[in-house]
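Apart from one protein chain that is not included, each protein chain of the complex appears where it belongs.
So, chain A:
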Amino acid sequence: MDSLAPMLDGFGVVLEPTNLVYCLIGVVIGMLVGVLPGLGPAATIAILLPLTFGIEPVTAIIMLAGIFYGAQYGGTITSVLLRLPGEASTVVTVFDGNALARQGRAGTALGVAAIGSFIGGTVSIVALSVLAPVVAGFALDFGPPEYTALALLGILLVATVSNGGRVKALVAACLGLLLATVGRDTFTGAERFTFDSLALADGIDFVPIAMGVFGLGEILYNLEERRRAAAPAKVADVWPSRKDLRQSAGAIGRGSVLGFFLGILPGGGAVLSSLAAYALEKRRSKTPERFGKGAIEGVAAPESANNAASTSSFIPLLTLGIPANATMAMIFGALLIQGVTPGPQLVSEDPELFWGVVNSMYIGNILLLIMSIPLVGLFVKILQVPASILAPITVLITLVGVFTIRNSAFDIALVIVFGLVGYLMKKYGFDPGPLVLAFVLGSLLETSLRQSLLLFGGDVTGFATRPISGTLLALLAAVILVPVVRGLLRSRRREPERVAERTDA
């Protein structure tokens, strides 16, 4: 196993004091944003992007990755104690986690969630270490047609499973693709959509878009009097009993495996896997009626799954250069800014970065486990800092931060414009995630599409005849057609369903 040496060297990278400190900073920030409902990990990473410029690429990504998986731990706390999911991926934890809290067993729920998260995360890192180099080796032969199909599939899958309507998610994705075309065309040198502005000639930077639609958009959206009732439950006895652990062991195991596989899929990620893991446990259970009334498996499974998924969603990013979800798109952007192009060559050409980031997740998960059990009380206190104080600080960090990237006041104006865009999108039910993801993949998609067309001499069937791109396109067709067919079937029995919806509401 000659692949073992660079992996072990990766531990050397992680154990450098600077990297350890940034890993700690990352997971603490992640846990904080997880606890605070509102700003998610994608928005936080967007806001902190400017601060990562001055540091080494591997250190920067270690910190940003820590924010991502740390948020999965933090989100649990508010789900259990306040019945408010701090993160979308902890929505299902609310059902049983809060029921447990009302029975005075909040500590047990949080403890099991932390242990499940730790196991899910760790299982997933081990599997990632084995699988990622294999995938990367396989992907080395990918040419422009394969990348065209892959990027299309990734964007489409994210749009399909995103929150809100599919059509709206596709609009957001197309908007991202269109924004990516602004600036000088790399093939012909023609200026596109620049309106003769010098500031737009080099295209729109990724950071103002991400900071605008995620960061400012979110803050503006929350300005509209979306108050939350804060009455945290008391936390006592965080250590779960042996009986609780035995009861949740199976759920943790199944959740970890399920989360790992769903996390690899583009568009999968933490949210989907936590929902799927909860559904699986409920279906498997001999006593499904306990679910929603304080079943410990209902906390263990989704929490293990969302952590496993958040780790495994690094696989497509680090091996194919295709981000699987909006947060991965942010990390993709951060890598590009650092001058690192994620792709199949990353494992062999930059093993220090690859294994440094992967192995930092072991440390990060250990730190999170250590922090989440004894420090739960502290994080609950942080919840009492009113949003009205955090909002202006976040706004100023965004406005000043975006300036620091290119030292340009134009970028401040841009981030405000995209803040408005993000607000309007959320207001009208358009998920901004696909926009940012598509923007990041936009130039890759266009370039590889045009290269493929030149390669095929304009013969579009060339995509279908190459084995890998053909398979990917078949998948793509399935993703498009399955919902359409299901929609047609559903519209046949629409009337009874409408009645059901009304009684639900």
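A few notes on this one:
Here is the rule we use: contacts are C-beta pairs under 8 Å (C-beta built on N, C-alpha and C of every residue); 3 or more make two chains touch, one makes a residue touch a chain; residues count from 1.
Heads up, the rule we're going with is that contacts and distances are computed from a predicted model.
A chain of the complex is left out here; the name its UniProt entry carries, from "Taurine import ATP-binding protein TauB", "Tripartite tricarboxylate transporter TctB family protein", "Nitrite/sulfite reductase" or "Monovalent cation/H+ antiporter subunit A", is "Tripartite tricarboxylate transporter TctB family protein". Among A:Y278, A:F314 or A:F332, only A:Y278 touches the chain left out of the display.
If you put the hidden chain back, the residue from A:V135, A:C174, A:A199 or A:L375 that touches it is A:C174. Check A:V21, A:V130 or A:A409 against the missing chain and you find that the one touching it is A:A409. The chain omitted from view is touched by exactly one of A:L4, A:L198 or A:I389, namely A:I389. Residues touching the missing chain, restricted to chain A, are 37-38, 40, 54, 79, 83-85, 87-88, 91-92, 94-95, 161, 163-165, 167-168, 170-171, 174-175, 177-178, 181, 185, 187-188, 190, 192-193, 216, 218-229, 271-272, 275-276, 278-279, 386-389, 391-393, 395-396, 399-400, 403-404, 407, 409, 412-413, 416, 419-420, 423, 427-429, 446, 449-450, 453-454, 457-460 (touch as defined at the top).
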